[in-house]
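Heads up, one of the protein chains got dropped from this complex, but the rest are sitting where they should.
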Amino acid sequence: MRKEKTTTIYLGPQHPGITGNMMVKLEVQGDTIVKAETHIGYLHRGFEKLMERRNWLQSFTIVCRICVPEPDPNEENYARGVEEIEGREVPEKARWIRMLVLELARIQSYLLWYGGQSGSAGLYTIGQWSVGDRNYVLDLFEELTGGRVYHMYIWPGGVRRDLPKGFKSRVAKVMDYLEKRLDDYDRVMFDNAVFQKRTQGVGYIPPEKAIEWGVVGPPLRGAGIKSDVRIDEPYEFYDQVEFEVPDMYNTSDVWARALVRRFEIRQSINIIRQILDKMPDNGPVWNKIPNPHKWKLPRGDAYVKTESARGEFGYYVVSDGSEHPRRIHVRGPAYVHGITLLEKILVGQNIADVALIMNSLGTCPPEMER
Amino acid sequence: MNYVLNDRESSKIVEFIKNFARKNSLWVLAYGTGCGAIEIPPTMTSRYDAERFSVRGAATPRQADVLLITGYLSVKTLKRVIRSYEQMQDPKYVIGFGSCTINGGMYWDSYNTIKQLDLYLPVDVYINGCMPRPEAVLAGFAKLQELIGKGEANGWKHYKENLEWYRQNQQKLIKNWKMPDYNW
Partner (left out) sequence: MADLIYENTVVNVVKEHFKDDIIDAKVRRQRRVELRTNTNNIESVLLFLKEKMGFLHLSHISCVDWIEENRFELVYILWHPQEKVNVLIKVDVDRLNPVAPNIDYIWPQANTYERELREMFGIQFEGLVGRHELILEDWDDLPPMRRDFDTLQYVMQNYTFRSGREDAQDVRETIAKRTGEEIPEFAKKYSR
């Protein structure tokens, strides 16, 4: 037998197919990957160190910058962590608004994913459509919070301000529009033979190992395991709205994960409609915090988690009884997906499929190294 | 031919045509160095459509004209960015994008991000904001085009002339300097 020659290929950090600023070192035989190694650290800012120097309110302004495509679960986690340690109550309306913001964030994140996933399969039209339509959701955010990408809206004790007049009807209008557009995306993306052939059977995660390997979010649901923090451990009012968690797509490949997301974006639209119905019209949205310079939290710790568009987002918040956080440790879903899992499932795949697999796992470097 | 080019008036015309061509085909290196990269897809796609202003992405450094530094640069990335910048062909331009490139921004006390981009690379245009809206990005590109048209976007010449100074700054941060020499 002829001995195969192994070549080393560095994919990234400057590479159009990589989801952000990271590098995958591949060892290939011909076109097949025999070994993969993820190199991260290109986006490390030392958030956890910076938060030790800031007080509890100042830290709130930088947590949203930890994950760029979907900042709101960070704010939610931080706020709930602080509230759990302090025992602070949140007004009812504020909790509904938080849910609304989280679901809008999920939708905009999935729309960005549509562009990335189809772009990595060579279908650039969908990216033009979905990223263009994402601007309508960002417009809503801009009206509500003042920022397109970073909102700094969900803070300890509630949310920063009430809904503007007529905001609910504008949300409903955007949802109606998006629902119509999603059918268009289906026809171009999911009915497309190119996309089907490129994704089916690619990037297989063995379902029996998935939980043990630390897989969360859409990749875990794509393996046929019903797991969603919104159901497992309902936060805010997720136990009062009805939605389905998909477990019928169980082929555990890129295709199944794409179908899971396609299903969930419709569920999110559905949830938002229920939120708009059930949200009370009046009421306070913020439980006032004391003077932030003198705001001390009791000594204690809390582990809180939120379901983001890429999976379970966990925060471990520790307070030592002073004005500053002692430690805030962030556990992003991509931390496992992008390193150990990616290194495992890339073996045996083709070089051209690396970008596809990375997009389907939701690899997001800024939250891996923080 | 020689005669025509030595004529002062004609060389002005040649320069004008060159600049006109350069400013109307800006290929941006697709390197999302920081979190600002999230506003690049909206800028490039249907609503803001940067392509109508003759701006679009290029996959490799050797075919790109503009290096967009989208936000904070960690020291580890700075090394790769310098390498990418030196691979690009003349003329080349650098846009600093976001507050963090100007003065550290949010991360002013972080141990791992640089505070002032123009110590390490010649910046032609800064766009401020955290993060800048797509309109601001387009305005930044328009400003760059204006500078190129006037022949004032000469950061790359400046880098060549003051390579010593830039190298000194770069090597102060990057401890393990194992890079090939700048290949003109």
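Letters are used for the chains, namely A and B, taken in the order the chains are written, and counting of residues starts over at 1 for each.
Quick note on the criterion: a residue touches a chain if its C-beta (ideal position, glycine included) is under 8 Å from a C-beta of that chain, and two chains touch if they have at least 3 such contacts.
Given the structure is predicted, the values throughout are model-derived calculations rather than measurements.
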*asked:* Looking at the full complex, which residue from A:16, A:41 or A:91 touches the chain that isn't shown here?
replied: A:41
*Have a look at B:104, B:129 or B:149 and name the one touching the chain we're not showing.*
B:104
*Pick out the residues on subunit B that sit against the missing chain.*
75-76, 79, 102-104, 108-112, 114-116, 119, 172-176
*Which subunit A residues would touch the chain omitted from the figure, given the whole complex?*
37, 40-41, 44, 46, 48-50, 52-53, 211-214, 225, 227, 232-233, 301, 303, 305, 312, 314, 316, 318, 320, 326-327, 329, 331, 335-336, 339-341, 344, 369
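By our rule, only the chains that are shown with their structure count from here on.
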_For subunit A paired with subunit B, centre-to-centre distance based on mean C-alpha positions, whole Å_ = 30
_List of subunit B residues in touch with subunit A within their complex_ = 29-35, 37-39, 41-42, 45-47, 57, 59, 61, 72, 74, 76-77, 80, 84, 106-107, 109-113, 130-131, 133
_Interface residues, subunit A side, partner subunit B - complex_ = 13-14, 16, 20-21, 41-46, 49-50, 53, 61-62, 65, 68-69, 112, 115, 127-129, 131-132, 134-135, 138, 148-150, 366
